[in-house]
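As you look at this complex, bear in mind that one protein chain is not there, while each of the others sits in place.
We call the chains A, B and C, going by the order they appear; numbering starts again at 1 in every chain.
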Amino acid sequence: MTRRTAFVHRMPAAAPDDVVPLASALGNGSIPAEGIVAILGKTEGNGCVNDFTRAFAVRALKDALRDDLSKEAVEKVSYVMSGGTEGGLAPHWLVLGRAEAGEGGQSPSLAIGGAHTPAMPSEDLGRRGQVALVAAGVRAAMADAGIDDPADVHFVQIKCPLLTADRIAAVDAAGKTTSTRDTLKSMGMSRGASALGAAVALGELSLDDIEDSAIGRDVSLWCGRASTSAGVELLNHEIVVMGMSADWVGPLAIDHAVMADGIDVEPVRAALKRLGFAANGQLSLAEQPGMVALLAKAEAGSTGRLRGKRHTMLDDSDISSTRHARGFVAGALAGLVGHAEIFVSGGAEHQGPDGGGPVAIIANSDWIRGGLPS
Amino acid sequence: MTRRTAFVHRMPAAAPDDVVPLASALGNGSIPAEGIVAILGKTEGNGCVNDFTRAFAVRALKDALRDDLSKEAVEKVSYVMSGGTEGGLAPHWLVLGRAEAGEGGQSPSLAIGGAHTPAMPSEDLGRRGQVALVAAGVRAAMADAGIDDPADVHFVQIKCPLLTADRIAAVDAAGKTTSTRDTLKSMGMSRGASALGAAVALGELSLDDIEDSAIGRDVSLWCGRASTSAGVELLNHEIVVMGMSADWVGPLAIDHAVMADGIDVEPVRAALKRLGFAANGQLSLAEQPGMVALLAKAEAGSTGRLRGKRHTMLDDSDISSTRHARGFVAGALAGLVGHAEIFVSGGAEHQGPDGGGPVAIIANSDWIRGGLPS
Amino acid sequence: MTRRTAFVHRMPAAAPDDVVPLASALGNGSIPAEGIVAILGKTEGNGCVNDFTRAFAVRALKDALRDDLSKEAVEKVSYVMSGGTEGGLAPHWLVLGRAEAGEGGQSPSLAIGGAHTPAMPSEDLGRRGQVALVAAGVRAAMADAGIDDPADVHFVQIKCPLLTADRIAAVDAAGKTTSTRDTLKSMGMSRGASALGAAVALGELSLDDIEDSAIGRDVSLWCGRASTSAGVELLNHEIVVMGMSADWVGPLAIDHAVMADGIDVEPVRAALKRLGFAANGQLSLAEQPGMVALLAKAEAGSTGRLRGKRHTMLDDSDISSTRHARGFVAGALAGLVGHAEIFVSGGAEHQGPDGGGPVAIIANSDWIRGGLPS
Partner (left out) sequence: MTRRTAFVHRMPAAAPDDVVPLASALGNGSIPAEGIVAILGKTEGNGCVNDFTRAFAVRALKDALRDDLSKEAVEKVSYVMSGGTEGGLAPHWLVLGRAEAGEGGQSPSLAIGGAHTPAMPSEDLGRRGQVALVAAGVRAAMADAGIDDPADVHFVQIKCPLLTADRIAAVDAAGKTTSTRDTLKSMGMSRGASALGAAVALGELSLDDIEDSAIGRDVSLWCGRASTSAGVELLNHEIVVMGMSADWVGPLAIDHAVMADGIDVEPVRAALKRLGFAANGQLSLAEQPGMVALLAKAEAGSTGRLRGKRHTMLDDSDISSTRHARGFVAGALAGLVGHAEIFVSGGAEHQGPDGGGPVAIIANSDWIRGGLPS
C-alpha cells in the first residue's frame, strides 16, 4: 500500500477574497492543487445570518483553484468558511490535503480523509435519520483516511445542509413533516444532528441513546471531536476526518481536548504537552511555529453563568452571543498559544458540553523540537 | 499614628441598579459605610457614548448609601463605573475603603488613599496643565494613604472631566482655546493627560518629557499603573491610590503588571506569583478566593496587528473596538485566573503601551495560604 | 355628574432621567400631579432585552413625583416606557391625566380612563385566560372613562406581565404548564394576548374566535386600537383607555388609524383630516402644534417582503428588526406630520396586521384652527 503524507498550510487573509497567498503557493508548487481536500477560512463577517464574507471567500477560492484544477475537481474540495473574527482573531485560511509519500518520514502521522454522504431527505434533518446518515459518512471518511480505530480520530469537520422555505414546502407536499419550520433554527438542528452522527461513528454515543426529541435540546449529549457548520449550498454532507495513522508519514500530528467552558484552557494545555510542547505558561516564540493550526468551537453557556458568575452574552440585543463567545474564547486560547491566528468557530450544538467545546491542535514535530522544518 | 486597615469587597450585580448585596453588607455591618473611599462598578452597557447603565448604577448606589451617610458623605465617595461586560465578563461591584486597625495583623499591607483636585480650567484639559494638576493630586492621594515612595504605589484610579459644548463656549468667550472641539475626543484627551499626570507623580515620566502636542498622540508615553475614566458630572479629578504600606495592616496586598498587548498574560502570572499564588497554569479553585480583585485596561492596538497578525477590531463598524478589546482581553485574563468577574475597562490612552495596558491584582494572603480568612 | 377634562403634555427628554421639564410643570402648577394617570416615555435604549433606559427613566420619574404625591399615589400612575429612538425619533415624555372641568368647553372631548386587573395566574399568560382577564380590564377602564360604546374608544395602552424562571417554576410546582418556557418569548405572548383582550372588549373579535394555539401565531387576528408592552415589575395589567366622550370637555380630541404596513400613511392622513387638519402633504408648521401626540406600533413584516419587495430586517444579525422597523416607520410618519417627536413603539404582536400597526393621534382643536391655545 502506498504511504501517504498530509499537509496543512495556514496563511493570512488580508480580506475575504484575498487568495494571493494561496495562488502563490499553488504557483510555486508548495501546495499541490490536486491534493487539496478542504479549505477552511476564518472570514471577517458577523458569522450570523447576513454574513456574505463566507460566500465571497468561496467564490474567490474557487476562481483561484480553477487555473490548476478542472471544474469538477474544484467542486470536490470542501470549503468550510466560518465567519467572525471578534477580538484579536486573525482572518486566515487553512489548506488541508495529502500526497503520496516518499521514503522515510515519521510515523504515525496526521491522516486526512474525506467523504460526501448521499443527499439527505429534508424530513430527516435534525432527526435520527440525519444522525445515522452522518455516522455512515464519518465511517467512510475514516476509511478514506485509512483509520480503523475511532480512538485515532481527533477531529471531524462536517458541512451539513439546512432547510429553506422551498425545501419545507416540498416536504409538506409529500405529506411529511420537518423537525422545524424555522429556517434559521434548522441550521442549529442540522449542526447538532451532524455532531451526534460523529459521536455515534466515534463510539462516544450509541444511536439508541438519541431520541428525535433530544436533538437540539438535551445538552448532555455531545461529541468531543466534531465541528459542524450548515450551508445553504448543499443537500448532502461534506465530511473531513483528521486523525493519526501508522500508514501516514510526515512531521504533522494532531491531538484534541474538550473545554468544559469558555475558559477551560488546561485540557488544551495538556494536549499541547502530549504533542511535545513545553506549554508552561504561554507558548514561547520558539514554540509557536510548531503549532500549525488550532481549531475550536465556542458558545455562550445556556445557563447564563460561567463558573457560577453571571455573564450577559445571552441578553445582549446589540451583539449576538456567538460573537461575544468567539472573541472571549479566542482571548483564552490566544493567551495560551501566543497568537490569535486560530480557528475559533461558533454554533456548538452538541459539540462539546454546554458552554464549552472541542479543540483540535495540529502540530509540526520538526518545529517543536526547535530545529528547522524537514 | 493610628494604624489603618484596608477593605476591598467584590460583589455580583444582577443588574445595573442591583444594590442588594451592598445594602445587605451595610446592614449587617460587614462594610462600614463611613470608611468607603470608592465604589467601582462593571456595568452591562456598551461602555461607549450612549451607555446609561453607568449613571443608572450611580443613582442606585447613592440611594443605597443615603441610609447610612449624610448627603455630603455620599458625594465624597468616588463612583467609577466602567460600562461593558463583553464575552464572559461578570457585572460586579468593588467596594474599597478603610478603617482603623486593631492590634496585630500583617504588615506591610494594602493602603488606600484618595484626593480630589481643584476644579480644572477647561482650557487645560488634554494639556500639560492637566498633567501637572493630576500629578499634584496623585501626590496628595499618596500622602492620604501614607505612602512616600512612588515604588510602593501599584494602581491609581482617576476620574477626570471632559469638555461639553457649553464648556468650550465658555473658553471661547474668554478668548482662549481648548485642546479639541470634539466632545467625544475630549474624553480620550482627558484620560490620556490624567494617565500622564500619574506617570509624572510616580516618577515614570518627567513633566519636561511631555509636550502638549504629544498628548493623545505619542503612544510611546505611558503610565504602567494608571487607569482613568472621564465623566461629565465633574470638573475636577477624583483620585484613588492603591499601594503597599508598612503603616497599614491586614491580609490584603496589591501588585501590578503591564501587558504589552492583549494576550500578554505572563507578566500578570508573574505578579500573581509575587503575591504568593502558585499560578502554574490557571489558578486552581482553591486559589481563586485569594484573588480579591483584578483591574485591567484593554484596547485594540492602533497598528491593526497583534503580534504581526492582522486583527479587524478597528475596521468593524458594527461593534466598537473597545467592546472587542474588552471581551478578548477578558478571555485572556480569565483563562489565567479561572473566572471572569474581573474589572476589564476600555479607553487606555497613555495607560500602558499601544494595544496593552496596566493590570493590578489585590490578593488576600489568608486565602492564598489555603486557610480560612482571618 | 361632574364633567371632566383630559390633559396630555408632551415634553422633550434630554436623557432617560431628564425630569426637569416634568418637575417644572409640576412646580408651576401647569400639570396637577394628583390627576396624572399615565406617563409614557420614549427612551433612547435599544428597546430590546438589555435596555436599562426604561428602568432608569421610571426611577427618575417616580423620584420626581414624590415631592407632590404619596408613595402610594406614585405607584398608582402607569409608567409605560418604550425604548428605541432610531432614526430621527426624539426622546420625549407624554404625561396623560385628567381634572374636574369648569364651565363651558368643547364637547365631546378626549376621555381617559384607567384600570388595573387582578394579578394573573402565570399559567394563563399567552392563553385565553389572559385574553378574558384583559377584556374585563378594558371594560373597567372604559367605565372609568365614562365611555359606553366601544366605537368611541380610539386607543388602549396596556402594560402586561411576563414569565420569569421563578414564575415558570412555581407553575411547574403546581402541576400546571405555561404557554412557553422561554422568558423572552413570553413577552410577545403576553403582549399578543393582551391585544386580543382589547379586541374582544372593543368588539373587534369574539373570545370564541380565539384558540390558545392561535395566540402568538395567527397573524390574521389583531386589534386595531391596542398598544401593549410587557414588564417584569408587575403581575397584573395596567390599562389606559383613550376615547371620545360627551361627558368630557376641552379642546383635545383623539382618532385612530390602522397602517396595513410600515409605509401605509394614507389612513393616518385620513385620521388627521377627520380631526380637522388640512394634511395635504406634510403638516404645515402652523398645523404642527395642533398635533399633541402620535402613538404608533411598528414591526418588520414576517414575510420578508414590503409590498412585494424584499426587505432585510429579519436577516440582519447586527441590528434587531424592531430597531429597523421603528426607525423606518418613524420616517414615514414624520414625513407626514412634520417632526419626529412621535411615539413609535415595537413589538406589535396581534396589534394591527402583519407588518403594520395601529396609530392614534391626539389633537388640540384650538391649535388646529390656528388660534392660540384656550
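Annotations for the structure displayed:
The rule is short, and it goes like this: contacts are C-beta pairs under 8 Å (C-beta built on N, C-alpha and C of every residue); 3 or more make two chains touch, one makes a residue touch a chain.
This one's a predicted model, so the numbers in the text were calculated from it and none came from an experiment.
Considering the entire complex, the omitted chain makes contact with A, B, C.
When the missing chain is restored to the complex, the residue among C:A6, C:I239, C:V329 or C:A348 that touches it is C:V329. Only one residue from C:G35, C:G87, C:G105 or C:G276 touches the chain missing from this view: C:G87. Here one chain is not drawn; of C:G262, C:G290 or C:G347, the residue touching it is C:G262.
On the side of chain A, touch with the chain left out of the figure occurs at residues 15-17, 44-45, 50, 52-53, 55-56, 59-60, 318.
Even with one chain removed from view, chain C keeps its contact list with that chain: residues 12, 14, 44, 46, 85-92, 262-263, 265-266, 269, 280-282, 300, 306-313, 315-316, 318-319, 323-325, 327-336, 338-341.
The omitted chain makes contact with chain B at the following residues, 46, 48-51, 312, 315-318, 320.
As a convention for this text, only the chains that are shown with their structure count from here on.
Over half of the residue numbers at the interface between copies chain B and chain C are found on both sides, making the touching surfaces mostly the same.
When chain A is fitted to chain B on its Cα atoms, the angle of the rotation, on a 0 to 180 scale and to the nearest 5, is 180 degrees.
Centroid to centroid, with C-alpha atoms defining each point, chain A and chain C lie 48 Å apart.
With centres taken as mean Cα positions, chain B sits 40 Å from chain A.
Residues of chain B found to touch two or more other chains are 44, 318.
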